[in-house]
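A protein chain is absent from this complex, but the other protein chains hold their places.
Moving on, here comes chain A:
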Amino acid sequence: MATVTLENLRKSYGPTEVIHGVDIDIADGEFIVIVGPSGCGKSTLLRMVAGLERVSAGEVRIDGTRVNDVEPMDRNIAMVFQNYALYPHMSVFENMAYGLKIAGTPKPEIAERVSDAARLLQLEDYLGRRPRELSGGQRQRVAMGRAIVRKPAVFLFDEPLSNLDAKLRVQMRLEIKQLQRRLGVTALYVTHDQVEAMTLADRMVVMNAGVADQIGAPLEVYARPQTAFVAGFIGSPPTNFVAAQLLRPGAPDGARLGVRPEHVRVVSPGEGALQARVMYAEPLGAETLVHLKLADDALFTLRQDGTAPVPEEGAEIGLAWDDDAQMLFGPDDRRLQG
């Protein structure tokens, strides 16, 4: 159990700075998800916390102690890697016992802790096998088991589910959440999948090009994105953007209005805020996504209930939404009031 604090954390490779000062305060037992597109620096951030990358400037503190120059093994952390990083020449048991053995834990205790973890992860029947004899999901569990037997203060997850198929990913997502709840260990989880981020996080950190654009509870971030990037990245399909001057004469140059697809209503042609032509509809059962083209050829998506009538392809329709559903972003992509 521990708190983790990142203070003005920066990383440069030579003259190129890739992380431009990130501040995060993580409470004891909190599940933090760092989400962002590839190349945004989220893995680098995690690796700095792990001690696998040198910190260029700023500070990493675990439980209040500065750990910038502390070796990974002395940080009391455990990490689950994207490719699991299991030791291929060791059995499942040996994989999980490795860290304990190095720490000089007595043999009976190792056996007990490994078998506890194996029970928790339903790996009891596989303890004698080598990693290559396991399925992807089982390997994933072994990697988790290796992390939990050591009873670390902080769990670090580096895209642990991205090598699994869709169904297994949903299942493992739940298991990770339950496991973290049960163990109460502080967790830092990196992913590019916003659904994973939304479902797992107590608080999520949305990274964009080396900057933490927004930190907050998932629903809070979803409802009140602070930048156009967050509005566009979180939510599927993403937020629609239109030039603000189109709807609000007098808005600054380059300002944009964002509306989430589910907040848009279909009204008769000529009414509403915007006019659009229906390109095609995607009925998904519970909901239908309607893809539209605006007068200036910009694309627009609306999401409606699966039971609502689907507008015909090629039809001209009006689009309307409530005033408090629209979000105004300034030319610098920051959220403005209104």
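The rule we apply is simple: a contact is a pair of C-beta atoms (placed from the backbone, for glycine too) under 8 Å apart; a residue touches a chain by one contact, two chains touch by 3 or more; residues count from 1.
By our rule, contacts and distances are computed from a predicted model.
Among the names given as "3-methyl-2-oxobutanoate dehydrogenase subunit VorB", "Aspartyl/glutamyl-tRNA(Asn/Gln) amidotransferase subunit C", "sn-glycerol-3-phosphate transport system permease protein UgpA" or "STAS domain-containing protein", UniProt records the absent chain under the name "sn-glycerol-3-phosphate transport system permease protein UgpA".
The chain omitted from view is touched by exactly one of A:Val18, A:Leu52, A:Ala243 or A:Leu336, namely A:Leu52. Of the options A:Lys11, A:Lys42, A:Arg113 or A:Arg146, the residue whose C-beta touches the omitted chain is A:Arg146. Contact with the omitted chain, checked across A:Ala103, A:Leu174 or A:Ala295, is made by A:Ala103. Per the touch definition above, the residue from A:Leu6, A:Cys40 or A:Ile77 contacting the chain not shown is A:Ile77.
The set of chain A residues touching the chain not shown comprises 50-52, 71-73, 77-79, 81-83, 85-89, 98-99, 102-103, 130, 132, 146, 150.
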